[in-house]
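Every protein chain but one is kept in place in this view of the complex.
By letter and in written order, the chains are A, B and C; residue numbering begins at 1 in each of them.
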Amino acid sequence: MVERESPLGQAYKPGRHGNVAEAAGVTLSETRPGSIVEVIAWPGNEKTALAAIKSATGLALPDRPGAGVSREGRAGYGFAPRRWLVIDDREGAARELHKAVAETTGVINDLSHGRAVIRIAGPRAEWVLSKLFAVDFSTGAFPVSNGCSTSHHEIFAQIQRTGKNQFDVVVFRSFARAFWTTLCHSAEEVGYEVS
Amino acid sequence: MSGRRISDRGRIDRSRSISFRFDGKSYSGYVGDTLASALLANGVALFGRSFKYHRPRGVLTAGIDEPNALVTVIRNGKREANVPATQLEIHDGLVTESQNRFPSLAFDVGAVNQLAGSIFSAGFYYKTFMGPVVGPLRGTRFWMFCEWFIRRAAGLGRADHAADTSRYQRMNAYCDVLVVGSGPAGLAAARAAADAGKNVILAELDPVPGGSAKWSGETIDGKPAAEWASGEAEALSDHDNVRLLTRTHVWGYYDGNTLAALERVGDHVASAAAGAPRHRHWVIRAGTVVLATGAFERPIVFPGNDRPGVMLASAAQRYAAEFGVLPGKRIALFTNNDSAYVAAAELSAAGAEIAAIVDTRQVISAGARDLAAKAGGELLLGQAISATNGGKALAGITVQRLDPVTGTASGAKQTIPVDCLAMSGGWSPAIHLASQAGAAPKWNEDLQAFLPPEPAQPWLGAGAFAGDTTTADTLRSGRNAGMKAAGGRASRAQAAKLDAPQLDPFPAPVFEIRSAEGKSGKALVDHQLDVTAEDVRLAHREGFLSVEHLKRYTTLGMATDQGKTSNVPGLAIMANARGISIPEAGTTRFRPPFAPVSLGSLAAERFGDVSPDRLTPMHDWHVERGAEMMPAGLWHRPRIYSLPGETLEQAYVREAKTVREGVGMVDVSTLGKIAVKGPDAAEFLDRVYTNKFSTLAVGKARYGLMLREDGLVLDDGTTWRLGENDFLMTTTTAAAGKVMQHLECLLDVHWPDLKVALTSVSDQWAGAAVSGPDARKVLERAVKGTAVDNETLPFMGIVYGEVDGAQVMICRLSFSGELAYEVYCGAGHGTHVWEALLAAGEPFGILSYGMEALGTLRIEKGHVTGAEIDGRVTARDLYLDWMLSKKKPFVGSAMMDREGLVDEDRIRLVGVISLDGLPLGGGAHIVEGDSRAEPNESIGHMTAFCYSPVLAKYIGLALVKGGKARHGQRAFIADPLRKRYGPVEIVSHHFFDPEGSRIHG
Amino acid sequence: MVGNVKADGAYVVYIGMQSVRVGASAVCRTDGNMAEYSAFSLLRNAFNSNRDWKQAWRKPEPKPSYDVIVIGGGGHGLATAYYLAAEHGISNVAVLERGWLGSGNIGRNTTIVRSNYLLPASTRFYEFSMKLWENLSHELNYNVMFSQRGILNLAHSPAQADDYIRRGNAMRLSGGDAEWLSADEIGRKVPGVDVSGSARFPVVGGLLQPRAGTARHDAVAWGYARGADRRGVDIIENCEVTGFLREGDSITGVTTTRGEIRAAKTAVAVAGSTGRVMKLAGIDKLPIESHVLQAFVSESLKPFVDMVVTWGAGHLYMSQSDKGGLVFGGNIDGYNSYAQRGNLPIVEEVMSEMVAMFPSVARVRLLRSWGGVMDMSMDGSPIITTGPLPGMYLNCGWCYGGFKATPASGFSFAWTIARDEPHQINAPYTLDRFHRGAIIDEKGQGATPRLH
Partner (left out) sequence: MRITCPYCGTRDVVEFTYQGDATVTRPDPASTDQAAWNAYVYDRANPAGKHSELWQHSGGCRAHLVVERDTVSHVITSVAFAGIKPNPARTTTPKRKSPARKAATRGKAAS
């Protein structure tokens, strides 16, 4: 198996950065999951598609806009009408989903190489993300496991809250380094750790 | 110190002294001082010079409405111009300079302009400087000569040319209730909304919350107002659901209850914390907004009203009460309303001598009389100030009897020596944000002021903003607004206990005092821009009657304070001249920003980082190999990989030659790639491409052309059929986003019944195009798991295999005209596969090539790109008619045959060969005759050119009138900008291997 | 390049090989008397406390009928009235303005005058306009402050450089002026521009049109208004058109908030309000959308930048006014709007581009922003034509380029009204060109108005 290269390159600098006066406000990392798969249902086939996702991955995604599930090593959420994103630490989820989603139900797209997942965790995660995205990140408006599609200027992003103070941001691979750099820049104020 | 500092008042910290500089001189102040309060404490009266006449100016206000005392702040060698001294908090190491003076503030040669005051009347420049109609100064030349001097005389502060090194950030915020202003009304509103459990943001432009409570001297709930306010603010900050933003002015009210605010994070400290921005740009989406922005006091317009030492009564009071500085030792007040009496009493209590209170009214309230008695000094009723005297600082005032009907001061003169005059012309609610959000404001005759309009967006008003005149009313309306904003109901109960004198809340309708003697000095309306009452009357005489004409003709209200002090007086003078009421004369709509904001803050994180870099998987490899990178939209692509000492042309010719003679490889990962999937995918492609795709076999690719709805060419590219219902569409790099939106719109809006799903997979794949006669040999060495021979992988065929352990998908396509393959792999394997292919190609001398060589190869083949597909060409213009299916309708098919699109005179694609052996130049035009001497009419233009290694000539593509009909003809290129003219031959755009025998090799 | 003033006072402008005379009495305007406005008259009035100045234009009551009604007291409407009187002797003209004169885009634009276009129809029209600008202050005896400080379009990639050079060459070949500057030359001529190779979008060169520049926008409206007024044109403010009078198909006048007014010819020049006004005449659809464009000015500064500079990696144009403010703008907000106010995203976008072009202005402060309603056409080019109904004439579709076109638009529209046929410079700007496919699309964006 050939190892996948990170798109972050030299921009990924482990260690403590920015404001070091207090404890790091956030920790930044690239999660590098094995699989990122988009599942699309034909109109009227949402339930069937969700059932297929469940059978292939075990993720029981609720049929509500933006609703999702976040488990250790596996997560999924709706990000657009009739569309869901499934992220799995293991490789091969695309194959399984392809098998599970019948042609009459919908289609899947393997985006495992095409997207990068950047994780921001820590007490100031909402504050830092709010610098870049016009989305209400408060827990009331954005509960744990929910996801959304949004953008930071030219950079399209899908964001899932994977913990009270943790978000996974999915961006296009070609923009990943630029986004990472901007995110680091924005996190300097609160101090950040790259792990 | 000058003895102006009071020992016991204000919120300054007398234990912490600060040293700062103004105009090269060192001064000291205290923590909590503004530059204005600190300089006043040091006895400085002269702060700056006015715009037009360079008149000496002091400080008029104590807040954001300051028109006169503007300074330049110099920090880390960088200048920030036009900062109001009243807004600038001093800190150690602060360096400031006065503006608009030369050589110095005290002696300014520009003041000579005052001598010509009557010539430099409003709009004088429209009437002169036209210069002679004929001769060397005809046309615009004389004006431009004069303008050179005018531009240098105008302007305020100076800006740097060196880059700002500060950083700026944006913050997106959401709240149930945004309260703007933290005076008594704002505090009460925030408290009420917070107690109801709502998420509240309270924004205050000053460093300390409290608004007028900080200096009013009132008693609220038995406590001094300032103490009450800080207690309330403290209580609020204990709430989890409240965010208190100080040093933050809300400046824009946009649609959807979106408000913009500027937080000055780093201006008041000597050095910013690591990573902290200088300014933070808040974008706040609020459920409901409570506007509690208070009111601005108005000056009175009278001769000599701009002499340093003349200031607003509230400002004088504020300097004493909030900053512990007496603005003068012997102070007179001039007013048309009761509020100045409070100021007089407070100033007197603070230790100033009140010389006189001059009131335009004959009769005043008992409360005012009591205050006057407390303050001491002469009470001069029914009188007005008709002149001031002194040089660069006020020395005295002249008081005369006022005729209330004509507004003229006449009769016996009383001269009173004073060093400060505190004036009040009534109050104007700060309705700016409300006006931005909606309709025209409403005039209130009692208050002689404009009140906010009916809300067009969800906001509520409270306090002086809404016309409240007492602090009791203010607290009640604030609390009620907070409760309503929280979804509750208003209450009629008293909000807090107040201890305040009974005063008449309404001013007399007096705005301007005219001296019966005519010339007793300029009466300023707009202090910064030197607009006088006479200028307003001149505008009236010349028919500039509308308030907008007044503004534009005289520049009234166009200064950095945006007319906060001048709008209403100016309007009143115009109304008076026209013999109509103020509301009949009109009002201007306020525009964002409420007060100036730094450009950097609005760019926020994009300052220094305007657009993200978009990188291919092999980016680092290219850079490490010394590729010269070039921007292509947001992408960075290798232009050439030059060897030491090579020119651009030598490099790309070498690279292109390698492809024609051996094999080369280019990174094509930037191509747009769209997964088109679903049972109706083939039908969908038939509709959007001009040619058929439903007939394409699985495992094959086809070149396709797309038109826009109007029948012109949108884009081209190949689409691969990976499965019965599974297509991979490629687009040009530049058009990827546009094509995606075009397709999504058709599908979503017009053909929702088609079962097709589109997803951008541009980033999923890394692409390497291997081209050249030896391309197959390279693949034979590199690719496992599939054969790549002509049988298995014919032209436009697709196979799957492995390169050094990584899965690849290979399509035999050619943009170069050579035997060529596009090898796609997962983007994370991009560099791995790229390097493996290069290794496999080593025996054949494989080289990577860049965009210039790619361009050369395609020009030789006559393939079109974005340079030709410029949004103005038809398929026929490009001789791609053969791609227009006659068997089916497609997007654009109904519109492409309109007369203008089939006109014989259109410019169409041809090839061009340089006949003089010199380069052609993209951007050159084609003309029929040699146009070195005399310009010739353009018959078309070059779109691309190169040195062709195979033809050993400079060649190019061009769009030329007549197109094919000109093949074989001679013409000329004309490139006057680069002084390149020369003969060319027009030929077919298929320069090289027109039969395509090489791609089938 | 400037046109020539002939012995009889005519100003002669060349279009290719042909000459066009403008203003037969340009010099001897006041019949041998002193010009109304001059340095001398300023001095004389100064001694008299400026008491003798006349109204810049009268405030007449509308008459029941005129030869020509021009709807719209903006730059184009006023220029049209002026040239009707000055060039065609038609002075029995009323200009009807809904609000105050010049309240539309003539008073809201970023004051740039240029003729740097690519397509032949455009270069011809705007170059003609440029030549009228060069004599306009004299023509009107009103200083419109046209300052030929040059416009510089920064290019950021080799492809963009080619594109700009193509445009510059088109200008040169049609008799205009254009030069190519290297990044070094730009660094010297326009201090503060980021010409470093490390810029996100490095500057590779720039297209300079030296004769381009800025003019005082309000003065253009006032100058034309006064010029028209002094020739007998009635300029009627606060007079909103509420309907059209018709006989059969023909338009015979208008109803207004100040009564009925009849005319043989009714001309419409209302820019962003075109849709609204034409609906009153029963024309329900046009190839136009009204969009809001925001503009910005900073606080006054001492001279910072001399030229007009545009940034090619986005959409930004900026210059410095004589008062010292940096005046700038960018894209339209991008949605249909009749509100003269826009929204925050464009504000932020424009500022980002400003500080990318001039990294020092991050510390400069934005003083004011405002919005204007643009008549965005489907190909980005204007319409100046007879019709679409008998007795009616239409001038619209200026997108955001109307200000610089003011003189040529007024001149050619007046010609079209007076002669019932287009002048050669506006002949391509028909209304039916869209349906015929004879589109004039400088930006190559097709029928998407927000992209022009």
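Going forward, contacts are C-beta pairs under 8 Å (C-beta built on N, C-alpha and C of every residue); 3 or more make two chains touch, one makes a residue touch a chain.
Being a predicted model, the structure only gives us computed values, none of them experimental.
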| item | value |
| --- | --- |
| Among the chains presented, those that the missing one touches | A, B, C |
| Of B:78, B:285 or B:392, the one touching the omitted chain in the full complex | B:285 |
| Contacting the left-out chain in the complete assembly, out of C:6, C:189, C:262 or C:435 | C:435 |
| Identified contact with the non-displayed chain, of B:8, B:753, B:934 or B:995 | B:753 |
| Selected from C:275, C:359, C:407 or C:422 as touching the chain missing from the view | C:275 |
| Sole contact to the chain not displayed, among C:136, C:178, C:220 or C:288 | C:288 |
| Residues in subunit B touching the chain absent from view | 254-258, 283, 285, 456-457, 687, 709-710, 741, 744-745, 747-753, 889-890, 894-895, 898 |
| Residues of subunit A in contact with the chain not shown | 42-44, 46, 63, 65-66, 79-83, 134-135, 148-151, 156 |
| Contact set of subunit C toward the excluded chain (per top definition) | 273, 275-276, 284-290, 334-339, 343-345, 378, 434-435, 447-450 |
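Here is the rule we use: only the chains that are shown with their structure count from here on.
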| item | value |
| --- | --- |
| Averaged-CA centre spacing for the pair subunit C and subunit B, given as whole angstrom | 23 |
| Separation of subunit A from subunit B, taking each centre as the mean of its C-alpha atoms, in whole Å | 32 |
| Sites on subunit B at which at least two other chains make contact | 170, 283, 606, 609, 611, 613 |
| Residues of subunit B touching subunit C in the complex | 51, 78-82, 116, 118-119, 121, 124-130, 133-134, 138-140, 143-144, 147, 150-152, 154-164, 166, 168, 170, 252, 254-255, 258, 260, 281, 283, 436, 534, 538, 541-546, 548-549, 552-553, 555, 558, 560, 562, 591-593, 596-600, 602-604, 606-611, 613, 630-632, 639, 708-712, 866-867, 870-872, 895, 898-901, 903, 921-925, 927, 931, 935-938, 941-942, 944, 974-978 |
| Residue ranges of subunit C in contact with subunit B within the complex | 2, 5, 16, 26-27, 37-39, 41-43, 45-47, 49-51, 53-59, 99-103, 107, 120, 134-135, 137-138, 141-143, 145-149, 156-159, 161-166, 168-170, 172-175, 178-180, 191-192, 194, 200-202, 207, 213, 216, 218-219, 222-223, 237, 298-304, 313-314, 320, 322-324, 341, 343-344, 347-348, 351-356, 359-370, 433, 435-439, 441, 443-447 |
| Complex contacts: residues of subunit B adjacent to subunit A | 169-174, 199, 273-277, 283, 285, 605-606, 609, 611-617, 619-620, 634-635, 675, 677-679, 725-726, 755, 757, 759-766, 804-806, 826-832 |
